[in-house]
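Note that one protein chain of the assembly has been removed; the remaining protein chains are unaltered in position.
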């Protein structure tokens, strides 16, 4: 399902002394099947934007289009539930939403709300626990007995369980240790490929944005300011800098070497693997034509 | 709706009312609440209302926000007015239609009680709008200090109050986040039977309690390692200072009471 945002604006606490503008004139297109990263400095409006993607916030101005459904300030609650079934959000620190007596019940909560029959919901819970690399006996345990990393996985399973076709991830690895971070990011990458998902990742990590996504949307002061594939976005170091954003470390390193040898590499090194490859190519070329 | 509510919230500012000592404001509000009951005729209620408007002007609060923020209370006031209209049966009948009879005394009482209620809500709202919660706590702690002799744990109460106040926005944010997460999982709070709605609150309450306890635990540890061992031997960073304008507040109160006493029946 395609998502499009047309001149979306949002005012927090409209008509009160606490009124604050959070979004202004956000226009963007997220094609079906893409893996889009939304990057932006803290307070750039990316979290507010994310809440518009499944109607948790309705735009004060403009239109959010998800598939064929339009969300405007006038949209009523009934339509929103249908959208929420199709758009799953994994919030930051999702383990804070666990509440059921057992892991199994908690994972089934979403599917049951959206009218999935109990048997199917239970089967999904069992599948997901395996998929997420949790031990099977975890299903009958209380989610509050688990370790932090396990709770995170259960919470993620609770969103995957209702099979959304669009998956929105808000800093899904915040607070995890390096191994946990990598495992979770690889998992979402795999799911994106196998389940044919449209994935939207809100992240502070330029490395993750560069490695996993095929599109990037840059937010700054409540507005969408750049949009395009990572190769193009991370070329524009100075512009990103003006939005108080950096470039991935591999690109940073690449630029350093390029400046040193006075010669550009063939392509931008979005990952460390690409960087190593480009470096070895450059070294080889140097060896062939000694000066 | 909730984010527009104005009762109990603080809007930073620099008006003379903002700058007053919390003790004088607290004392004033306390005394004013008693003084309101002196009013018993049109003139004395007019004096009360006039005085309140004067204070609002001094505090430089936009009336538009006040009206908007107090909507739920205005509804309550209207309800009180109607109760009095229909159930007081004294004086001459002003209006009669089928079984509904409205008496003169009912109208009079209804309006008076409504004004009384409105004036009380306005004055206390102005107190909270112009005084930061922590100042209110400081003021209360100092004002209640004499009660320490009666074994009232004044310091502990004040600390509890200030920590609760400090965590209100944090827990509000938290509630909002959990609510959104559960809504995103298809939870529905606005439809269904009463039983269903009550059940729908559980996914919100359980995580909220879990998180509040976790926070309380962390906070207790943080306080302990920073050397907190109760009120004994503690010094205070915050100091209050009583200014001329604070004495002025109390003089204004005496004048108000004098005028009320003079115009009342």
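Labels for the chains are A and B, by order of writing; each one numbers its residues from 1.
We adopt the following convention: contacts are C-beta pairs under 8 Å (C-beta built on N, C-alpha and C of every residue); 3 or more make two chains touch, one makes a residue touch a chain.
The rule is short, and it goes like this: contacts and distances are computed from a predicted model.
As stated in its UniProt record, the chain not included in the shown complex is "Cobalt ABC superfamily ATP binding cassette transporter, ABC protein", which appears among "Nitrite reductase small subunit NirD", "Cobalt ABC superfamily ATP binding cassette transporter, ABC protein", "1,2-phenylacetyl-CoA epoxidase subunit A" or "thiazole synthase". Here the chain not displayed is in touch, across the complete complex, with A, B.
Check B:165, B:200 or B:257 against the missing chain and you find that the one touching it is B:165.
Interface residues of chain A with the unshown chain, by the touch rule above, are 41-42, 147-149, 174-180, 204-205, 244, 249-250, 253, 256-257, 260-261, 272-273, 275-277, 279-280, 282-283, 286, 290. Although one chain is not shown, part of chain B still touches it, namely residues 132-134, 137, 162-163, 165-166, 169-170, 173, 214-215, 218-219, 221-229, 233-239.
Definition applied: only the chains that are shown with their structure count from here on.
The mean-CA centres of chain A and chain B are about 42 angstrom from one another, to the nearest whole unit.
By the touch rule above, chain B contacts chain A in their complex via residues 3-4, 6, 11, 62, 65, 68-69, 174, 177-178, 180-188, 190-191, 202-203, 206-207, 210-211. The touching residues of chain A, when paired with chain B in their complex, are 12-13, 15-18, 51, 54, 56, 77, 81, 84-85, 87-89, 91, 94, 96-99, 109-110, 113-114, 144, 158-159, 162.
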